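Take this structure first; my questions come after.
Apart from one protein chain that is not included, each protein chain of the complex appears where it belongs.
Each chain gets a letter, A, B and C, in the order it is written, and its residues are counted from 1.
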Amino acid sequence: MTISTATSATAPEPLVPRGLTGVVPPVCTPLTPDLEVDVASLLRLVDFQLDGGVDGLFVLGSSSEVAFLPDRHRAVVVDAVMRHVAGQVPVLVGVIDMTTLRVLDHADRAVRAGCAGIVATAPFYTRTHPAEVELHLRRIAERCDAPLYAYDLPVSVHTKLDPQMILRLAADGVLAGLKDSTGDDAALRDLLVARRDAGLTSFSVLTGSELTVDSALRMGADGVVPGLGNVDPHGYAKLYGHACAGDWEGAGREQERLLRLMRIVQAGSPTRMGRGSSALGAFKTALRLRGVIDHAVTAPPQIPLDDAEVDLVRNTLVATGLL
Amino acid sequence: MTISTATSATAPEPLVPRGLTGVVPPVCTPLTPDLEVDVASLLRLVDFQLDGGVDGLFVLGSSSEVAFLPDRHRAVVVDAVMRHVAGQVPVLVGVIDMTTLRVLDHADRAVRAGCAGIVATAPFYTRTHPAEVELHLRRIAERCDAPLYAYDLPVSVHTKLDPQMILRLAADGVLAGLKDSTGDDAALRDLLVARRDAGLTSFSVLTGSELTVDSALRMGADGVVPGLGNVDPHGYAKLYGHACAGDWEGAGREQERLLRLMRIVQAGSPTRMGRGSSALGAFKTALRLRGVIDHAVTAPPQIPLDDAEVDLVRNTLVATGLL
Amino acid sequence: MTISTATSATAPEPLVPRGLTGVVPPVCTPLTPDLEVDVASLLRLVDFQLDGGVDGLFVLGSSSEVAFLPDRHRAVVVDAVMRHVAGQVPVLVGVIDMTTLRVLDHADRAVRAGCAGIVATAPFYTRTHPAEVELHLRRIAERCDAPLYAYDLPVSVHTKLDPQMILRLAADGVLAGLKDSTGDDAALRDLLVARRDAGLTSFSVLTGSELTVDSALRMGADGVVPGLGNVDPHGYAKLYGHACAGDWEGAGREQERLLRLMRIVQAGSPTRMGRGSSALGAFKTALRLRGVIDHAVTAPPQIPLDDAEVDLVRNTLVATGLL
Partner (left out) sequence: MTISTATSATAPEPLVPRGLTGVVPPVCTPLTPDLEVDVASLLRLVDFQLDGGVDGLFVLGSSSEVAFLPDRHRAVVVDAVMRHVAGQVPVLVGVIDMTTLRVLDHADRAVRAGCAGIVATAPFYTRTHPAEVELHLRRIAERCDAPLYAYDLPVSVHTKLDPQMILRLAADGVLAGLKDSTGDDAALRDLLVARRDAGLTSFSVLTGSELTVDSALRMGADGVVPGLGNVDPHGYAKLYGHACAGDWEGAGREQERLLRLMRIVQAGSPTRMGRGSSALGAFKTALRLRGVIDHAVTAPPQIPLDDAEVDLVRNTLVATGLL
C-alpha cells in the first residue's frame, strides 16, 4: 500500500504512517460484443493506468459497471487484475450488493484473491435504519480479513452515510477509509477536520469527485478515485503530483483541463439514455479512441452512444490534448 | 395456473381465459439462527398457504427478504418450494437484481426449476432511462422460457414504471402481468381501464397493496400479492372469495379486519430499525406465534423486534382472532 | 354546512351530525388575457358548480392556481365568491403560504369574509420537523374563528402529514377535517378506520383523488375535492348520489367515465410544460370549450396548451359526452 507523508496545506505533519493515498482509479470493465469480459483489453487498461502513474486500482466499482456484471464476470475481473498487477500497487475490490450476506459472498472471493481492501456501500433496495447501516459495516469488517472502505454514493444507494458513524467506525478500526462520492465538499471538509482532531491519521479519505480534486487535497483528503482517471490517468497523477509538491497553481490548471475533458460524460443525449449510460459509454468510447481497449460495448440495458455522440467524445479528446 | 372468469363490477365478460388471478402471497423465507434457510419451516409455511386457499405462490419477492438472501439461499428456496408444491398452484419466482445480466442468471435458474413465471423490477442502483427499462424487460422476456411479470416497486427501486410502456409490453406479449406495489390506486385504475379498452384480457394485473384489495378487485384487478397473506392466507382467500361472489360488503369487512392485522408492521420502533425490518420481523414473529415457523430470525443487517414489540404483535393477533 | 347521515358500507350509523360531506370542488380562477381575475367568468363557474349539485366550494386551492395568484387576486376571488354564493353552500378558503405568520394573514382575510372553513398545508420551502408542523396547525386554529382543514399534498409541500398527528388534532378539536391529496388510499383507509374507532364522527375526511372517489366513499370518506369537478360537477354529484344511495355499480360506472375525462390533464406535452400547467391548462380549456369561462389563460410562468393540445381536450370532452 502506498505510504505517504504528504500533508494538506493546513494539516499538521502526521506522526504515524497514513493509509491509502493518491490516485486510485475505478477501472472500467471492457466487454466483448458478446458481453464477455474482454480480458486482453482489461489488462491493457490496467497497464495504461500503471503507466499513467496511479497509486492504486479499484476494480468492481460503479465505473466498472459492477452493477451490470454477473458474478462470473466479477470473478474474471478480480482474478485477471490481481494476477497481472502482482503487488505493484494496492488493488481495492468493490463488493457491491444489496445487503450483508450477499456482500459477504463477494468479499470472501475478493479476500481469497488477495485484494488490498474491499469497498462496500450501505444496503440498498431495502429501507434501512442508520443503526442497521452501521451493523452492516461492522459485520462485514468482522468477517473479512481485508481493510474495509466505506463507499458513500447516495445517487445509487439512496442513503447518505452519517459522518458521526464514519468517525466512530474509523476510531474502532472497523473502517480503513472512505470513498466519498457525495459531491458535498462542505461535509467532506467537516469530516476531514474532525478526522484530524480525532487523530485518525491512518484512516484514509478519498474523494470520488473528479472536478474538485485539488480543493479536496487542500482540505486534507488523501487521494481521489476518479472515474475519468480511466481516460486520463496521467492527468490525475500530474494533478496529484503538483498538489504533493505544493504547486497549487499547477494542480488547478491540470484540474481545469480535466474538467473540460469530463464534459464527455454529457455526450449521450438525455432524451435517449440514462446519465450513467452516457458517462460509462463516454469513458469506454474515449478508451477505444485512445487505442487502449478494443470495444466501447457497455452492458445491457445501457443504450450505447451513436455516431454523432462518439464524435463529441472524439472532439473533446482532441481539444484536451488526448488525441 | 388458476383460470378464472370472475369479472370486476364494471368489466365486460372476458372472451378468452384470463391470466393469473386470485391470492398469490409472497412467501416469507424462514431462517435458522445461524442464517441458513429453515426448509422445514418454509415447507410448513407453504402448506399453511395452500391450506389457506391461496391461488398461487410468489417466492423470492421483497417479503421473502430476497434482497437479503445470497444466491445459494435463493436456490434452496426455489428448489424446495417447487418440489413441494409440485404443480398444485402456480409458483412465481422473483429474479430481483440490479441489471439485465444479473437478472438473467437468476431467471435461468428459476426457469430450469420449472416456475410458472418470473418477476422482475426495473434496474436499480443505476441511473436508468425509461427506454433502458423497456430494453431490460424485453431482453429478459426474449431470453426466458417463462412468463414475465413486471414488479413496480418504487419504494425499493426508485423508478416508477411508465404505464404506456406496460401496456405496450403487454400488447407485444413481453409481459404476462404486473405486480403493482406503488400504492397509487388512481394510476392502477387508469391502467386497468386502458387494459380493458385494449382487449388485453390475458394480461394479469395484481395489486401488492394489502389494504385496498377489495377496491382493486372492484376496479378490475385480477388478484393480490399480499405480504400480510403470509400471516393470514385464509383471510385473503376469504376476501377474494367474497369479491368473486359479488359480496362486496363481506369483502370490505374482511379487508378491515386485515387492515387491523396489518398494524403489526408498525410494531418495531422507528427509532431503532428500518420500516422493512419492522414489517418483515412482524410477519415472521406472527408466523412463529401462530406455530407455523420455528424462528422469527431475519437476515442481517435487520434489527429484530424486542420483547415488548413481540408483545404488540401477539396482542394484535389476539385482537384479530388469529391467536 | 351540509349535514349528512350517509354512511359508508361498513361504518356504523353515526350518533352525532357529521362534518362537511359530499362534492366540494376546488374552483378554478379564470383570468383575463391581462392576468386580472375574470370575475364574470368566475361567477359563471360558481353557478355552473351549484347547478351541478355540488355540496360546497373550495376557493384558493391548488386547482385555483392559488400559488400563482398575488394577494390582491386572492382577495378578489374570496370577496366575489362569498358574496355570490351567499350561504347556499359552505365555502372553504385555501390559505396557502409558506409558514405560520404568512398563513395567518390569509386566514384573517378569509375569516373576515365569512368563509365556512380555511384549508392549510404544512409549511413548505422550509425544513420543518413534525413537531413544528403540529405547532403550525395549532397556532392557526387558535388564532382563527373558522374551522381548520388540513391539506395533505406532498407533491407540492414535500412533507406528508403524520396520521397520528391528524387524529390527535382532530380529537383536540384543532382540525375540523382533512383534504387528503396524497393518492395513498391504503393510508387513507387506515386513517378512516382509526377515526371511526376513536369516535371522531364530526371530523371530515375528503379525498382529493379524482379517480378513486367511489372506493374512498366505500371506505368511509365523507366526500371529495375533485379538481376535475370544475369541468364536470354534474358527474361528481351523480357519482356521490349513487354512493349515498348504495348504488355502487352506478358509482363505479360514473367514476370510470370521469376517469376517461381525467385524461385531459395529460394533453400538454411533457417536453414543453410542467404537469401542473398541463392539468390546469386542460381544466380551463375544457371550461372555455364548454362555454363556462371566457379564457383559458393560466398565470405565468405556466406555458399554455397549443392548438393540437386543445384539440385533444376537445376530443375527450366529446368522447365523454360533455360536448
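We adopt the following convention: a contact is a pair of C-beta atoms (placed from the backbone, for glycine too) under 8 Å apart; a residue touches a chain by one contact, two chains touch by 3 or more.
None of the values given here were measured: they were computed from a predicted structure.
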{"item": "Omitted chain's touching partners, listed by label", "value": "A, C"}
{"item": "Selected residue (touches chain absent from view) among A:Asp51, A:Glu249 or A:Asp311", "value": "A:Glu249"}
{"item": "Candidates C:Asp71, C:Asp172 or C:Asp247 - the one touching the absent chain", "value": "C:Asp71"}
{"item": "Residue, one of A:Asp108, A:Asp184 or A:Asp306, that touches the chain absent here", "value": "A:Asp184"}
{"item": "Interface with the unshown chain - residue positions in chain C", "value": "35, 67-71, 73, 96, 98-102, 104-105, 123-129, 131-133, 135-136, 139, 155-158, 270, 272-277, 299-303"}
{"item": "Positions on chain A where the hidden chain makes contact", "value": "9-10, 183-186, 189-190, 193, 209-212, 214-215, 218-219, 248-249, 252-253, 256, 259-260, 262-263"}
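One rule holds for everything that comes next: only the chains that are shown with their structure count from here on.
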{"item": "Chain-level touch network, classified as line, ring, star, complete or other", "value": "line"}
{"item": "Most distant chain from chain C by Cα centroid", "value": "A"}
{"item": "Centroid spacing, where centroids are CA-atom means, of chain A and chain C in whole angstrom", "value": "50"}
{"item": "Multi-chain contact sites of chain C, meaning residues that touch two or more partners", "value": "none"}
